[in-house]
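Okay, handing you the structure first.
One protein chain omitted, others in place.
And then chain A:
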Amino acid sequence: MPVFEYAPAPESRAIANLKDAYKPFVNGEFVDGSGEPLKTINPATEEVLAEVGTASKSDVDIAVKAARKAFTGVWSKMPGTERAKYLFRIARLIQERSRELAVLESLDNGKPIKESRDSDVPTAAAHFFYHAGWADKLDYAGYGPSPRPLGVAGQIIPWNFPLLMLAWKIAPALATGNTVVLKPAETTPLTALVFAEICQQAELPPGVVNILPGAGDIGASIVEHGDIDKIAFTGSTEVGKAIQRQVAGTPKKLTLELGGKAANIVFEDAPLDQAVEGIVNGIFFNQGHVCCAGSRLLVQESIAEEVLEKLRYRVSTLRIGDPLDKNTDIGAINSAEQLAKIRGLVEAGDAEGAQRWTSPCPVPDRGFFFAPTVFANVHQSMRIAREEIFGPVLSVLTFRTPDEAVAKANNTPYGLSAGIWTEKGSRILWMANQLRAGVVWANTFNRFDPTAPFGGYQESGFGREGGRTGLEAYLNV
(Lines give C-alpha, C1' and ligand atoms only; values in the text may rest on other atoms or scores of the structure.)
Protein backbone atom coordinates (compact mmCIF):
# COMPACT_ATOMS: atom_id res chain seq x y z
CA MET A 1 0.00 0.00 0.00
CA PRO A 2 1.53 3.30 -1.03
CA VAL A 3 1.59 6.14 1.41
CA PHE A 4 0.44 9.53 0.25
CA GLU A 5 3.19 11.82 1.51
CA TYR A 6 2.41 15.49 1.06
CA ALA A 7 5.27 17.69 -0.05
CA PRO A 8 6.55 20.11 2.58
CA ALA A 9 5.43 23.61 1.60
CA PRO A 10 7.08 25.97 4.05
CA GLU A 11 6.70 29.70 3.65
CA SER A 12 10.07 31.41 3.50
CA ARG A 13 10.92 33.06 6.78
CA ALA A 14 12.58 35.81 4.76
CA ILE A 15 9.08 37.14 4.03
CA ALA A 16 8.85 38.18 7.67
CA ASN A 17 11.65 40.77 7.22
CA LEU A 18 12.79 39.80 10.66
CA LYS A 19 15.09 42.35 12.24
CA ASP A 20 17.68 41.68 14.96
CA ALA A 21 16.15 44.23 17.28
CA TYR A 22 12.80 45.91 17.82
CA LYS A 23 11.99 48.95 19.92
CA PRO A 24 8.99 50.41 21.74
CA PHE A 25 6.86 52.87 19.77
CA VAL A 26 6.07 56.14 21.53
CA ASN A 27 4.71 59.37 20.11
CA GLY A 28 5.14 58.22 16.51
CA GLU A 29 8.79 57.13 16.92
CA PHE A 30 10.64 53.97 17.79
CA VAL A 31 12.48 54.77 20.99
CA ASP A 32 14.95 53.07 23.30
CA GLY A 33 12.88 51.83 26.19
CA SER A 34 14.52 51.95 29.57
CA GLY A 35 13.40 48.44 30.52
CA GLU A 36 15.53 45.28 30.29
CA PRO A 37 15.45 44.06 26.67
CA LEU A 38 13.78 40.70 26.22
CA LYS A 39 14.46 37.97 23.72
CA THR A 40 11.53 36.58 21.80
CA ILE A 41 11.86 33.02 20.60
CA ASN A 42 10.38 30.83 17.92
CA PRO A 43 8.43 28.22 19.89
CA ALA A 44 8.72 25.71 17.03
CA THR A 45 12.53 25.68 17.17
CA GLU A 46 13.39 27.36 20.48
CA GLU A 47 15.68 29.73 18.55
CA VAL A 48 15.92 33.40 19.45
CA LEU A 49 14.12 35.47 16.84
CA ALA A 50 14.98 38.98 17.94
CA GLU A 51 15.81 41.21 20.84
CA VAL A 52 12.99 43.51 21.84
CA GLY A 53 13.46 46.68 23.82
CA THR A 54 10.96 47.04 26.64
CA ALA A 55 9.42 49.90 28.49
CA SER A 56 9.85 50.85 32.11
CA LYS A 57 7.46 52.67 34.38
CA SER A 58 8.85 56.03 33.27
CA ASP A 59 8.28 55.11 29.62
CA VAL A 60 4.66 54.34 30.44
CA ASP A 61 4.36 57.87 31.75
CA ILE A 62 5.94 59.34 28.62
CA ALA A 63 3.63 57.27 26.42
CA VAL A 64 0.53 58.26 28.36
CA LYS A 65 1.51 61.94 28.11
CA ALA A 66 1.97 61.56 24.35
CA ALA A 67 -1.39 59.84 24.07
CA ARG A 68 -3.06 62.57 26.13
CA LYS A 69 -1.53 65.28 23.99
CA ALA A 70 -2.62 63.53 20.80
CA PHE A 71 -6.08 63.01 22.23
CA THR A 72 -6.75 66.61 23.24
CA GLY A 73 -4.75 68.27 20.49
CA VAL A 74 -5.65 66.27 17.43
CA TRP A 75 -7.52 63.03 17.55
CA SER A 76 -10.66 63.80 19.53
CA LYS A 77 -11.16 67.04 17.59
CA MET A 78 -10.78 65.46 14.22
CA PRO A 79 -14.04 64.92 12.31
CA GLY A 80 -15.09 61.28 12.14
CA THR A 81 -14.69 61.23 8.36
CA GLU A 82 -11.01 62.12 8.79
CA ARG A 83 -10.41 59.47 11.45
CA ALA A 84 -12.07 56.98 9.13
CA LYS A 85 -9.51 57.76 6.42
CA TYR A 86 -6.68 56.77 8.73
CA LEU A 87 -8.42 53.57 9.75
CA PHE A 88 -9.10 52.61 6.16
CA ARG A 89 -5.48 53.33 5.36
CA ILE A 90 -4.31 51.07 8.20
CA ALA A 91 -6.68 48.34 7.05
CA ARG A 92 -5.32 48.48 3.52
CA LEU A 93 -1.73 48.48 4.75
CA ILE A 94 -2.42 45.36 6.83
CA GLN A 95 -3.71 43.73 3.65
CA GLU A 96 -0.71 44.90 1.65
CA ARG A 97 1.71 43.54 4.23
CA SER A 98 -0.42 40.50 5.02
CA ARG A 99 2.14 37.86 4.00
CA GLU A 100 4.85 39.51 6.04
CA LEU A 101 2.54 39.77 9.04
CA ALA A 102 1.33 36.17 8.69
CA VAL A 103 4.82 34.70 8.53
CA LEU A 104 6.03 36.88 11.39
CA GLU A 105 3.03 35.89 13.49
CA SER A 106 3.65 32.19 12.87
CA LEU A 107 7.34 32.57 13.70
CA ASP A 108 6.71 34.42 16.93
CA ASN A 109 3.58 32.63 18.13
CA GLY A 110 3.92 29.10 16.69
CA LYS A 111 0.51 29.04 15.05
CA PRO A 112 0.16 27.33 11.66
CA ILE A 113 0.63 29.60 8.68
CA LYS A 114 -2.71 28.61 7.24
CA GLU A 115 -4.39 30.10 10.31
CA SER A 116 -2.31 33.29 10.49
CA ARG A 117 -2.68 33.76 6.73
CA ASP A 118 -6.36 32.83 6.33
CA SER A 119 -7.77 33.86 9.68
CA ASP A 120 -5.72 36.16 11.94
CA VAL A 121 -4.43 38.72 9.46
CA PRO A 122 -7.56 39.05 7.26
CA THR A 123 -9.78 39.32 10.35
CA ALA A 124 -7.47 41.98 11.79
CA ALA A 125 -7.81 43.99 8.58
CA ALA A 126 -11.57 43.42 8.65
CA HIS A 127 -11.76 44.98 12.13
CA PHE A 128 -10.11 48.16 10.89
CA PHE A 129 -12.37 48.29 7.82
CA TYR A 130 -15.46 47.71 9.93
CA HIS A 131 -14.60 50.31 12.55
CA ALA A 132 -13.52 52.80 9.91
CA GLY A 133 -17.11 52.62 8.74
CA TRP A 134 -18.36 53.59 12.22
CA ALA A 135 -15.98 56.52 12.76
CA ASP A 136 -18.23 59.07 11.04
CA LYS A 137 -21.54 57.52 12.08
CA LEU A 138 -21.26 57.56 15.87
CA ASP A 139 -23.96 60.24 16.15
CA TYR A 140 -26.35 57.75 14.59
CA ALA A 141 -25.24 54.66 16.50
CA GLY A 142 -28.08 54.94 18.99
CA TYR A 143 -26.08 56.36 21.90
CA GLY A 144 -27.65 59.80 21.76
CA PRO A 145 -26.81 62.79 19.60
CA SER A 146 -23.12 63.18 20.31
CA PRO A 147 -21.29 60.42 22.14
CA ARG A 148 -17.83 61.47 23.36
CA PRO A 149 -14.62 59.45 23.46
CA LEU A 150 -13.26 58.49 26.88
CA GLY A 151 -9.71 59.74 26.40
CA VAL A 152 -6.58 57.60 26.72
CA ALA A 153 -7.11 53.85 26.65
CA GLY A 154 -4.60 51.47 28.22
CA GLN A 155 -4.79 48.14 26.45
CA ILE A 156 -3.15 44.85 27.37
CA ILE A 157 -3.36 41.93 24.98
CA PRO A 158 -2.46 38.22 25.18
CA TRP A 159 -0.11 36.00 23.18
CA ASN A 160 -2.63 33.71 21.52
CA PHE A 161 -3.78 36.09 18.74
CA PRO A 162 -1.20 38.89 18.94
CA LEU A 163 -2.18 40.90 15.88
CA LEU A 164 -5.88 40.09 15.94
CA MET A 165 -6.28 41.10 19.60
CA LEU A 166 -4.42 44.31 18.83
CA ALA A 167 -6.93 45.02 16.06
CA TRP A 168 -9.89 44.23 18.35
CA LYS A 169 -8.54 46.78 20.82
CA ILE A 170 -7.08 49.55 18.68
CA ALA A 171 -9.69 49.73 15.89
CA PRO A 172 -12.73 50.60 18.05
CA ALA A 173 -10.64 52.87 20.30
CA LEU A 174 -9.41 54.95 17.35
CA ALA A 175 -12.75 54.93 15.55
CA THR A 176 -14.44 56.46 18.58
CA GLY A 177 -11.75 59.14 19.00
CA ASN A 178 -9.63 57.66 21.81
CA THR A 179 -5.87 57.34 21.79
CA VAL A 180 -4.09 54.23 23.04
CA VAL A 181 -1.14 52.86 24.96
CA LEU A 182 -0.97 49.16 24.22
CA LYS A 183 1.18 46.44 25.73
CA PRO A 184 1.60 43.29 23.66
CA ALA A 185 2.36 40.01 25.39
CA GLU A 186 5.93 39.34 26.49
CA THR A 187 6.32 36.29 24.26
CA THR A 188 4.72 37.72 21.10
CA PRO A 189 5.56 41.42 20.63
CA LEU A 190 6.74 41.39 17.02
CA THR A 191 3.60 41.91 14.92
CA ALA A 192 2.52 44.74 17.21
CA LEU A 193 5.80 46.51 16.44
CA VAL A 194 5.33 45.97 12.71
CA PHE A 195 1.85 47.40 13.23
CA ALA A 196 3.61 50.46 14.66
CA GLU A 197 5.46 50.77 11.34
CA ILE A 198 2.08 50.60 9.62
CA CYS A 199 0.88 53.49 11.80
CA GLN A 200 3.90 55.48 10.58
CA GLN A 201 3.19 54.49 6.99
CA ALA A 202 -0.41 55.60 7.42
CA GLU A 203 0.91 58.93 8.77
CA LEU A 204 -1.18 58.54 11.87
CA PRO A 205 -0.62 61.63 14.07
CA PRO A 206 2.11 60.99 16.67
CA GLY A 207 0.89 59.72 20.03
CA VAL A 208 -2.42 58.32 18.81
CA VAL A 209 -1.01 54.80 19.05
CA ASN A 210 1.80 53.89 21.45
CA ILE A 211 3.11 50.35 21.82
CA LEU A 212 5.13 49.31 24.84
CA PRO A 213 6.54 45.78 24.92
CA GLY A 214 7.20 44.39 28.35
CA ALA A 215 6.15 41.92 31.00
CA GLY A 216 3.38 42.02 33.56
CA ASP A 217 4.94 44.89 35.51
CA ILE A 218 4.47 47.21 32.52
CA GLY A 219 0.86 46.07 32.27
CA ALA A 220 0.48 46.90 35.95
CA SER A 221 2.00 50.36 35.42
CA ILE A 222 -0.49 51.02 32.65
CA VAL A 223 -3.38 49.88 34.82
CA GLU A 224 -2.37 52.06 37.77
CA HIS A 225 -1.44 55.15 35.76
CA GLY A 226 -3.53 58.09 36.92
CA ASP A 227 -4.06 59.70 33.53
CA ILE A 228 -5.61 56.72 31.79
CA ASP A 229 -9.37 56.76 31.30
CA LYS A 230 -10.02 53.23 30.25
CA ILE A 231 -8.43 49.83 30.64
CA ALA A 232 -9.12 47.03 28.20
CA PHE A 233 -7.59 43.68 29.04
CA THR A 234 -7.66 40.30 27.38
CA GLY A 235 -5.89 37.49 29.19
CA SER A 236 -6.14 35.21 32.17
CA THR A 237 -8.90 35.40 34.74
CA GLU A 238 -6.33 35.63 37.52
CA VAL A 239 -4.73 38.78 36.10
CA GLY A 240 -8.16 40.14 35.21
CA LYS A 241 -9.23 39.92 38.84
CA ALA A 242 -6.09 41.73 39.96
CA ILE A 243 -6.76 44.49 37.45
CA GLN A 244 -10.35 44.82 38.58
CA ARG A 245 -9.20 45.20 42.19
CA GLN A 246 -6.72 47.86 41.18
CA VAL A 247 -9.20 49.83 39.08
CA ALA A 248 -11.97 49.63 41.67
CA GLY A 249 -12.76 53.04 43.15
CA THR A 250 -11.11 54.97 40.30
CA PRO A 251 -13.04 56.68 37.48
CA LYS A 252 -11.38 54.34 34.96
CA LYS A 253 -13.69 52.32 32.78
CA LEU A 254 -12.85 48.68 32.41
CA THR A 255 -13.52 45.82 30.05
CA LEU A 256 -12.15 42.34 30.67
CA GLU A 257 -12.08 39.43 28.30
CA LEU A 258 -10.80 36.46 30.27
CA GLY A 259 -10.67 32.70 30.28
CA GLY A 260 -13.28 30.16 29.27
CA LYS A 261 -14.26 26.55 29.44
CA ALA A 262 -16.81 26.45 26.68
CA ALA A 263 -19.33 23.67 26.24
CA ASN A 264 -19.71 22.29 22.74
CA ILE A 265 -23.02 20.43 22.93
CA VAL A 266 -23.79 17.66 20.46
CA PHE A 267 -27.32 16.23 20.31
CA GLU A 268 -28.13 12.84 18.85
CA ASP A 269 -29.82 14.40 15.83
CA ALA A 270 -26.81 16.56 14.95
CA PRO A 271 -25.12 16.50 11.55
CA LEU A 272 -22.46 14.23 13.05
CA ASP A 273 -19.65 14.48 10.53
CA GLN A 274 -19.83 18.26 10.55
CA ALA A 275 -20.18 18.23 14.33
CA VAL A 276 -16.91 16.30 14.46
CA GLU A 277 -15.35 18.97 12.26
CA GLY A 278 -16.75 21.60 14.59
CA ILE A 279 -15.38 19.81 17.65
CA VAL A 280 -11.95 19.62 16.00
CA ASN A 281 -12.08 23.26 14.98
CA GLY A 282 -13.43 24.20 18.40
CA ILE A 283 -10.55 22.76 20.40
CA PHE A 284 -7.59 22.28 18.04
CA PHE A 285 -7.74 25.64 16.26
CA ASN A 286 -4.67 27.64 17.26
CA GLN A 287 -3.44 24.65 19.37
CA GLY A 288 -6.38 25.24 21.67
CA HIS A 289 -4.95 28.61 22.66
CA VAL A 290 -8.36 30.19 22.30
CA CYS A 291 -10.23 31.67 25.24
CA CYS A 292 -13.53 30.62 23.64
CA ALA A 293 -12.24 27.14 22.65
CA GLY A 294 -14.85 24.38 22.84
CA SER A 295 -12.81 22.55 25.45
CA ARG A 296 -15.72 20.70 27.08
CA LEU A 297 -17.52 18.45 24.67
CA LEU A 298 -20.97 17.57 25.96
CA VAL A 299 -22.31 14.73 23.87
CA GLN A 300 -25.64 13.00 24.24
CA GLU A 301 -25.09 9.56 25.79
CA SER A 302 -26.93 7.76 23.00
CA ILE A 303 -24.28 8.72 20.44
CA ALA A 304 -21.24 9.15 22.68
CA GLU A 305 -19.38 6.05 21.48
CA GLU A 306 -20.03 6.81 17.83
CA VAL A 307 -18.93 10.42 18.17
CA LEU A 308 -15.78 9.44 20.05
CA GLU A 309 -14.88 6.88 17.42
CA LYS A 310 -15.37 9.38 14.60
CA LEU A 311 -13.52 12.03 16.55
CA ARG A 312 -10.48 9.85 17.22
CA TYR A 313 -10.24 8.92 13.55
CA ARG A 314 -10.54 12.55 12.49
CA VAL A 315 -8.06 13.81 15.06
CA SER A 316 -5.53 11.18 14.01
CA THR A 317 -5.45 12.80 10.55
CA LEU A 318 -4.40 16.19 11.97
CA ARG A 319 -0.83 17.07 11.08
CA ILE A 320 1.34 18.61 13.76
CA GLY A 321 4.65 20.29 12.98
CA ASP A 322 6.40 23.22 11.34
CA PRO A 323 4.05 26.20 11.69
CA LEU A 324 5.38 27.70 8.45
CA ASP A 325 4.37 24.62 6.43
CA LYS A 326 0.99 25.13 4.85
CA ASN A 327 0.12 21.45 5.43
CA THR A 328 0.40 21.90 9.18
CA ASP A 329 -2.90 21.73 11.08
CA ILE A 330 -1.47 22.16 14.57
CA GLY A 331 1.58 24.26 15.33
CA ALA A 332 3.68 24.84 18.43
CA ILE A 333 2.66 25.67 21.97
CA ASN A 334 3.66 29.28 22.55
CA SER A 335 6.09 28.79 25.43
CA ALA A 336 7.81 26.18 27.58
CA GLU A 337 5.86 27.53 30.51
CA GLN A 338 2.53 27.00 28.76
CA LEU A 339 3.58 23.51 27.69
CA ALA A 340 4.36 22.67 31.31
CA LYS A 341 0.91 23.92 32.39
CA ILE A 342 -0.78 21.76 29.78
CA ARG A 343 1.23 18.72 30.85
CA GLY A 344 0.36 19.34 34.47
CA LEU A 345 -3.37 19.45 33.78
CA VAL A 346 -3.24 16.38 31.54
CA GLU A 347 -1.52 14.48 34.35
CA ALA A 348 -4.30 15.62 36.63
CA GLY A 349 -6.77 14.13 34.15
CA ASP A 350 -4.94 10.81 34.30
CA ALA A 351 -4.81 10.88 38.07
CA GLU A 352 -8.53 11.60 38.33
CA GLY A 353 -9.34 8.58 36.20
CA ALA A 354 -10.34 10.09 32.88
CA GLN A 355 -9.51 7.98 29.87
CA ARG A 356 -6.77 9.64 27.85
CA TRP A 357 -6.33 9.18 24.11
CA THR A 358 -3.49 10.88 22.25
CA SER A 359 -3.24 11.16 18.49
CA PRO A 360 -0.57 8.84 17.08
CA CYS A 361 0.63 11.61 14.73
CA PRO A 362 4.41 12.17 14.67
CA VAL A 363 5.49 15.08 16.86
CA PRO A 364 8.68 17.11 16.19
CA ASP A 365 11.54 16.46 18.66
CA ARG A 366 12.49 20.11 18.90
CA GLY A 367 10.26 22.98 19.94
CA PHE A 368 7.22 23.10 22.19
CA PHE A 369 4.67 20.68 20.82
CA PHE A 370 1.79 18.79 22.35
CA ALA A 371 -0.05 16.05 20.44
CA PRO A 372 -3.83 16.45 20.18
CA THR A 373 -5.40 14.75 23.17
CA VAL A 374 -8.96 13.67 23.95
CA PHE A 375 -10.13 12.68 27.42
CA ALA A 376 -13.20 10.44 27.57
CA ASN A 377 -15.17 9.55 30.71
CA VAL A 378 -14.72 13.01 32.10
CA HIS A 379 -17.02 14.10 34.91
CA GLN A 380 -17.94 17.51 36.19
CA SER A 381 -15.98 16.91 39.38
CA MET A 382 -12.65 16.58 37.59
CA ARG A 383 -10.16 19.42 37.25
CA ILE A 384 -9.95 18.91 33.48
CA ALA A 385 -13.69 19.61 33.25
CA ARG A 386 -13.46 22.82 35.26
CA GLU A 387 -10.11 24.49 34.65
CA GLU A 388 -9.06 26.12 31.45
CA ILE A 389 -6.26 24.03 29.93
CA PHE A 390 -5.45 26.41 27.04
CA GLY A 391 -3.97 23.70 24.89
CA PRO A 392 -4.99 20.98 22.42
CA VAL A 393 -6.78 18.93 25.04
CA LEU A 394 -10.47 18.08 24.87
CA SER A 395 -12.59 16.80 27.76
CA VAL A 396 -15.58 14.73 26.76
CA LEU A 397 -18.62 14.54 29.04
CA THR A 398 -22.06 13.14 28.35
CA PHE A 399 -25.63 14.21 29.05
CA ARG A 400 -29.05 12.60 28.68
CA THR A 401 -31.59 15.38 28.17
CA PRO A 402 -31.58 18.98 26.89
CA ASP A 403 -32.12 20.22 30.45
CA GLU A 404 -29.14 18.28 31.67
CA ALA A 405 -27.08 19.67 28.79
CA VAL A 406 -28.00 23.20 29.84
CA ALA A 407 -27.29 22.49 33.50
CA LYS A 408 -23.86 21.00 32.78
CA ALA A 409 -22.94 23.61 30.20
CA ASN A 410 -23.77 26.41 32.65
CA ASN A 411 -22.09 24.69 35.57
CA THR A 412 -18.80 26.57 35.19
CA PRO A 413 -17.38 29.77 36.62
CA TYR A 414 -16.80 30.90 33.04
CA GLY A 415 -19.17 31.83 30.24
CA LEU A 416 -17.53 33.02 27.07
CA SER A 417 -18.93 30.80 24.36
CA ALA A 418 -20.90 27.66 23.64
CA GLY A 419 -21.78 25.53 20.64
CA ILE A 420 -24.99 23.66 19.87
CA TRP A 421 -25.18 20.89 17.29
CA THR A 422 -28.66 19.76 16.35
CA GLU A 423 -30.81 19.73 13.25
CA LYS A 424 -33.74 20.98 15.31
CA GLY A 425 -34.09 24.75 14.92
CA SER A 426 -36.43 25.20 17.88
CA ARG A 427 -33.94 23.49 20.16
CA ILE A 428 -31.15 25.77 18.98
CA LEU A 429 -33.21 28.83 19.92
CA TRP A 430 -34.30 27.36 23.25
CA MET A 431 -30.74 26.35 24.17
CA ALA A 432 -29.26 29.68 23.10
CA ASN A 433 -31.62 31.41 25.51
CA GLN A 434 -30.68 29.11 28.38
CA LEU A 435 -26.92 29.15 27.99
CA ARG A 436 -24.96 31.71 29.97
CA ALA A 437 -22.33 32.46 27.38
CA GLY A 438 -21.47 35.58 25.44
CA VAL A 439 -21.40 33.80 22.10
CA VAL A 440 -23.47 30.78 21.16
CA TRP A 441 -22.67 29.12 17.87
CA ALA A 442 -25.18 26.83 16.19
CA ASN A 443 -23.87 24.05 13.97
CA THR A 444 -20.52 25.76 13.72
CA PHE A 445 -17.75 26.91 16.06
CA ASN A 446 -15.04 29.57 16.31
CA ARG A 447 -16.50 31.88 13.67
CA PHE A 448 -15.47 35.49 14.11
CA ASP A 449 -16.70 38.64 12.50
CA PRO A 450 -16.15 42.29 13.43
CA THR A 451 -19.90 42.89 13.35
CA ALA A 452 -20.62 40.34 16.09
CA PRO A 453 -20.08 41.43 19.70
CA PHE A 454 -17.82 39.13 21.71
CA GLY A 455 -17.45 38.93 25.47
CA GLY A 456 -18.20 36.91 28.55
CA TYR A 457 -20.31 36.08 31.57
CA GLN A 458 -19.03 35.57 35.10
CA GLU A 459 -15.28 34.88 35.30
CA SER A 460 -14.95 35.22 31.55
CA GLY A 461 -15.15 38.95 32.04
CA PHE A 462 -17.46 41.77 31.06
CA GLY A 463 -17.87 44.25 28.26
CA ARG A 464 -18.14 43.44 24.58
CA GLU A 465 -15.78 43.85 21.68
CA GLY A 466 -16.99 44.15 18.11
CA GLY A 467 -20.25 45.24 16.62
CA ARG A 468 -22.22 48.30 17.69
CA THR A 469 -22.11 47.06 21.30
CA GLY A 470 -18.32 47.07 21.24
CA LEU A 471 -18.20 50.79 20.46
CA GLU A 472 -19.96 51.55 23.70
CA ALA A 473 -16.94 50.43 25.68
CA TYR A 474 -14.97 53.37 24.26
CA LEU A 475 -17.66 56.05 24.48
CA ASN A 476 -19.15 58.23 27.17
CA VAL A 477 -22.79 57.44 26.72
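Assume a contact is a pair of C-beta atoms (placed from the backbone, for glycine too) under 8 Å apart; a residue touches a chain by one contact, two chains touch by 3 or more; residues count from 1.
Definition applied: contacts and distances are computed from a predicted model.
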Per UniProt, the name of the complex member that is left out, chosen from "ABC transporter substrate-binding protein", "ATP synthase subunit a", "Deoxyribose-phosphate aldolase" or "ArsR family transcriptional regulator": "Deoxyribose-phosphate aldolase"
Sole contact to the chain not displayed, among A:Glu197, A:Asp217, A:Glu277 or A:Glu352: A:Glu277
Candidate in contact with the missing chain, chosen from A:Thr45, A:Gln200 or A:Asn327: A:Asn327
Missing-partner contacts on chain A, residue numbers: 1-9, 114, 269-275, 277-278, 309, 313, 317, 325-327, 423, 443-444
